[in-house]
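All protein chains but one are shown at their positions in the complex.
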Amino acid sequence: MNKIFSKPTEDPLWLKLTLGIIAVGFIAIMLLMPLVLVFKEALASGVRTFFSAMVEPDTLAAVKLSLLAAAIAVPLNTVFGIAAAWSIAKFDFRGKTFLVTLIDLPFSVSPVVAGLVYVLVFGMQGWLGPTLAGYDIRVLFALPGIVLATIFVTFPFVARELIPLMVDQGRDEEEAAATLGASGFQTFMRVTLPNIKWGLLYGILLCNARALGEFGAVSVLSGHIRGQTNTMPLHVELLYNNYDYTGAFAVAALLAMLALLTLALKSFLEWRYADELAASHRH
Amino acid sequence: MSLVVASVTKKFARFPALRGASFVAPQGAFVSLLGPSGSGKTTLLRILGGLEVADTGSVRFADLNWLDMPARTRNAGFVFQQYALFRHMTVADNIAFGLKVRPRDMRPSRADIKKRVTDLLALVQLAGLEDRYPSQLSGGQRQRVALARALAIEPRMLLLDEPFGALDTKVRKELRADLRRIHDHAGVTTVFVTHDQEEAFAVADLVAVMRDGRIEQYGTPQDVRRDPKTAFVSDFLSA
Partner (left out) sequence: MKRILSLLAAVGMLAATTAGFSANAALAADVQLLNVSYDPTRGLYQEINKAFAAQQKSKGDNVTISNSHGGSGSQARSVIDGLQADVVTLALAADLDAISKNGKLLRADWQKRLPQNSSPYTSTIIFLVRKGNPKQVRDWNDLVKPDVQVITPNPKTSGGARWAYLAAWDYAAKQPSGNGDKAKTFVANLYKNVPVLDSGARGSTVTFTKRGIGDVLLSWENEAHLVLKEAGGDQYKILYPSRSILAEPPVAIVDKNVDRKKTRATAEAYLHFLYTPQAQEIEARNYYRPRNPQILAKYRKQFPDIALSTINGAFGGWAKAQAVHFGDGGVFDQIYQPGR
């Protein structure tokens, strides 16, 4: 066995192989296989059926709604995430730990519970529902409710990506910028933002993927109105519940494609800017 | 236009970092704050730089109520122990930063900025390294860039926080000499924090020996060495 060691700190070959096989095997079974099966089922009745399922008006409406909800939720959560990470990393203030815990709340709460909380607040049997209904403001079973639920469940992604990054990077550069005469805004744009751009990008991509895929929270308060308040995941459920397996898998494949597109985009950007990435990591 | 520091105190949570520090230095002096860790020297320096807020006390410099001014208006160049260079910018951009963020009416032209950068690089003996990134430089080179960057804004005060702490002895000695040379050339009031008494004595006009948040003794290197006022000071100097 000792002959296999080339350096004192290098793992033995058998260990490397075993761990490698376990890792690859796990990924293959848990991630790759379901993905492959989704596409297989979707195309089981032929490409034409697949496409006709895609262009069905209800499906298109669901795609539009999902994209719209993400288009609102992701920028809002990005701004929030940057603001939270900035204050946590650069400042000391009372209640800082509380804020960090609060940010993690959506991760520990089941999405269904989140949806129910909104029902409790905005439903006609809840706190604000009747009052808002008086002004003809409908939050639940309409776009605002769906956006709220999406914002809640994707809340932490950008923040959690940025906080350790910014804490790790410390305040030195920002302090230097201040002593050199930069205003807060200038410091943020010229010093902070360029330093976090990769973490920010990754956080935004994760946030976006989650926003598109959210099911539980949105399901509770969407109202499931065909062609109006069904997002893509809800539409998959609708088709599945009507024994339209091919249709369900077709829309699921579309969701999967969007996710893969997101990953491809990330990989492309990492490849294109590899040098910059490397430079910003070395310190 | 002397620098008058009067009874500055600062507490971090319960910990009293500074318990009343006072000294006076004439314009253009090179002052060293010397002491072991925890003595409050870095805290005092950061207060002078505007990076910390003093609890009580006052500082007057250039006829200004120094502590009332935010960091970015003080025009006090700060050199950090870990360099704090902007990692995603080239050496040239780092040095030019202080000039580029000036309001439009006070900003030099592009050509002027370029010239300043070239001059400063020559001054710190790094000519030709404009387009390098900090990660591609050695420790000593990075600190030279940090110095150039601080000098680019034509500061009225230069503050250095153990700037050579992370470097090896030979480089330290070189940089120390360069720093003194630059100081003499520019005539800028300089405050320099270190725990290394050899370094302090070699480079400063005035030395403040600090301990537990107070200045135990303040004077020229010769005076302090000849006549230590307390046991701590004589112990510290002989160590």
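To keep things simple, chains are lettered A and B as they appear, and every chain counts its residues starting from 1.
Methods note: contacts are C-beta pairs under 8 Å (C-beta built on N, C-alpha and C of every residue); 3 or more make two chains touch, one makes a residue touch a chain.
As the structure is a prediction and not an experimental result, all values here were calculated from the model.
Here the chain not displayed is in touch, across the complete complex, with A. Here one chain is not drawn; of A:Val36, A:Ala71 or A:Ala133, the residue touching it is A:Ala133. Across the entire complex, the residue among A:Ala89, A:Val119 or A:Ala209 in touch with the chain not shown is A:Val119.
Among A:Ser52, A:Ser87, A:Ser183 or A:Gln228, only A:Gln228 touches the chain that is left out of the view. Annotation for chain A: contacts to the undisplayed chain at residues 119, 122-126, 129, 133, 138, 140-141, 223-229, 238, 240-245.
By definition in this document, only the chains that are shown with their structure count from here on.
The touching residues of chain A, counted against chain B in their complex, run 172-173, 175-183, 186, 190-191, 194-195, 276, 279-280, 282-283. By the touch criterion given at the top, residues 49-51, 71-78, 80, 82, 84-89, 97-98, 101-102, 133, 135, 149-150, 152-153, 159 of chain B touch chain A in their complex.
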